[in-house]
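Before I ask anything, let me first share the structure, which is written out below as structure tokens.
Only a portion of the chains appears, each positioned as in the full assembly.
Chains: A and B, in written order; residue numbering restarts at 1 for each.
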Amino acid sequence: MNSLIVTLVGMFVVFCALLLIILCIVIYSRLIRIKAQKPNNHEYSSVKQNNNVQKPASENNALPADSISPELLAVITAAVSACMQSTNTGYTVRSIKRIGHTTPIWNVAGRNEYILSKL
Amino acid sequence: MWYDFTNAIKALAAESGFANITLLHLIMIVLALFFLYLAIAKKYEPLLLVPIAFGMLLANLPLGGLMHPELWDAQPLDYGAILHNGGLLDLLYLGVKLGIYPPLIFLGIGAMTDFGPLIANPKSLLLGAAAQFGIFGTYIGAMAFGAFTPQQAGSIAIIGGADGPTAIWLTSKLAPELLGPIALAAYSYMALVPVIQPPIMKALTTKKEREVIMKQLRPVSKLEKILFPIVVCVLVILIIPSSAPLVGMLMLGNLFRESGVVERLNDTAQNALINIVTIFLGLTVGSTASADKLSQPGFGIQALLIIGLGLVAFCIGTASGVLFGKLMYIFSGGKINPLIGSAGVSAVPMAARVSQKVGQEANPQNFLLMHAMGPNVAGVIGSAVAAGVLLSMLG
């Protein structure tokens, strides 16, 4: 096959493929955002709200039941500042969120059992 | 007894590397040491270049028996012979030959990649497409020399994708005899992105264009991030089925990351698994660059051409990305900084950082990193698609 043809076809296909992806992203993003604005949709809007409105943790003066203790905060801050290779003059930890458990579920179960067995 | 002793020593000496080393071996060993130097002292993509250069070193110490290139020249491959006579690196090379390692590396890359900036600004994908002209433009150039088959030309051109695993994957399918030099060129130039790109970027843009400050990206919801790998996987594989191993695994890795429900698998994909595969891939790809190759007529010239064409591919890719960025600058009424176009060549996240740096030179208030990450990760998808197209047309 002529090498010019390969080039033209190649670029054509690459552009087509990525244009199609753009189209899909634009459509589904719009749908999700429309859905998220309707008040009767809860499941995913909450997720999005969470991403948009995110307040700095420091504003929460009253610690809720499941929140993070100041001691833990100090440890995390130290660890983060170590990772960032600088002292903590540049930035402070403004928001800490628990993420889902990443430990294998059986380990957690085992750990809980162990604690329960010691109570 | 003294006679027996000297005889035994002589026999061992005759089988030693010192007695069997040739000038070509020495040249290749020096080359391997040079790449080790680049990887360690200059930090050129060390994760791949250290294993590749060490594999090259091991393959060029005579009679080590770690790699037997002759086993891999058979048509069709004789897997029985490989199991019976293969050395350690022959056996590990099975993972390259069977096309297993590059997709697993893509699984890890997918798990490490945040497509958020791309979802926030889908137009970036166009820049990731435009930069692939580096691949196809170089294909014309490689064919023009008359020194390469179309399959070899396609493998050389893919260096312009600035994506190591994609280059290794395509080359192992189209032109495995060039795997060593192509992998070395690909990773070397990826490391040289901060040197190669800025002059081209500055030459093709005006100061006014480089100063453009782009507006902040919108936040992307978790659902959009979860849907992205699924949508891209389905669309791209439907369009170019031959890209399935790369795109499928890239998107599975990203789904591990974004779904948030398989943190264990996400962690392993981006750590233990990708690291193990990287060691095996690097070592064996490096070991294909043995002195026997260099002794084949014309291989030396081919290797030099690969080095030259690889550079050309990178330059064309960068230029076409920037030029398409200028087009978007015009059509958007000056809202898009053309500097983010050069990030479309992949080389994540180096190319995006180059955009950031050149942008900040022109305007210290300028902060392009996040905007350049969009074209940057789009470039990964773009070159995987390009590899699929080349495999479909030339394979």
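Simple rule for what comes next: contacts are C-beta pairs under 8 Å (C-beta built on N, C-alpha and C of every residue); 3 or more make two chains touch, one makes a residue touch a chain.
Quick caveat: nothing in here was measured; it's all calculated off a predicted structure.
For the full complex in this file, the chain formula works out to A x3, B x3 (one representative per kind shown).
Methods note: only the chains that are shown with their structure count from here on.
With centres taken as mean Cα positions, chain B sits 29 Å from chain A. Of all the residues in chain A, the ones that touch chain B in their complex are 1, 3-4, 6-11, 13-22, 24-26, 28-29, 32-33, 36, 44, 47-48, 51-52, 99-102, 104.
For chain B in complex with chain A, the touching residues are 119, 122-123, 125-126, 128-129, 132-133, 135-137, 139-140, 143-144, 150, 153-154, 219-224, 227-228, 231-232, 235-236, 239-240, 260-261, 263-264, 267, 378, 381-382, 385-386, 389-390, 393-394.
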